[in-house]
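Just one protein chain is left out here, and the rest sit where they should.
And now, subunit A:
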């Protein structure tokens, strides 16, 4: 033993006790951390505010431009159905009366309006025949003709029914046409403007809610006031029906198989990757596929809801498969163990226990997929759903093969037309589309709540 070791060990300095600081004072490190947290929260608030601002702006502009599409100006003046014009033969035979074309009924309207102006003592400088004949919508003549042909007893009488005015007159009461703009507009005139104002003062021009916008068919470029969404809504509804009926069972079956039964190997890995890729494929590519496969190869008709529905099904499937698999994965494994432990087969485990618990997730995914499909435009353009359709598709299943339009395509279509009245209609159609989307999301939330209570 040496001297060194025999010496008592040198006392080791205890580690310097940290200087005690007051809890009431933030130390620099805490201050930095708190500042970082405050900054992060501020970013979040800014992000939310930007998103909300964009949404509010979007909704504001759409509602500002589109609400007026739901209203329409009608004139209520006595219309004399002159027998010598509509029934020159004088025998009230509808077959004979068919020979009088729509133009003839236009003359009735013109004459009635002229008579109305005279009877009420309205005196407007420069009011000519052209002003009178372009006062009513071209649709009004056709409607009048149909009414008379359906009911020949009207001939020779004077009826008082609301008559749709032209889009320019309508626009005067929606702020779209002013006295100044009327002066430089080839389709209207100052005299027409004054006449409309005079009629409104007498209460013979009324702007009222217009169900026809939602129910009637599309119309040609020169009568925007008559254009409606009926065919587009039916077409979209048919397509959603097809998408739901096809993609929900196929998607759920595929996810259950992949999630629960498929062996884990290269092939299933490849399938999984490709399903994810498919969800990211641009929708127009699906349109080309639909054109090539369903129309050119399978020979299905163009612009039919069945083709649109099939294309949108292909588009929606990846969304449904991905969300269904996520929902299945989220079911706790203990439930599977419990079911297998009492001797349930894998399928019984799946259908009795796992699937009911995954249902809210599956339904939410499906409805989100459907909402996406409802707003999809590009693939529908390629399969011809952009066509001008003025007849309603018949009831399913034959209706699936009839030509139809779709809501987003109708919006696209109308925004391309020259008349500003179509712009208003397009905004109105967007409102209808948004209402449908909102309804579907509400349904998703309701279903989610309903099924979640079981847990």
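Observations on the structure shown:
Going forward, a residue touches a chain if its C-beta (ideal position, glycine included) is under 8 Å from a C-beta of that chain, and two chains touch if they have at least 3 such contacts; residues count from 1.
Quick note on the criterion: contacts and distances are computed from a predicted model.
The complex includes a chain that is not drawn, and of the options "NADH-quinone oxidoreductase subunit N", "Phosphate ABC transporter ATP-binding protein, PhoT family", "Succinate dehydrogenase cytochrome b subunit" or "TatD family hydrolase" the UniProt name matching it is "Phosphate ABC transporter ATP-binding protein, PhoT family".
The omitted chain makes contact with just one of the residues A:62, A:85, A:326 or A:344: A:344.
Touching the chain that is not shown, out of A:107, A:336 or A:417: A:336 (per the contact rule at the top). The set of subunit A residues touching the chain not shown comprises 263-264, 332, 334-345, 348, 352-353, 357, 454-455.
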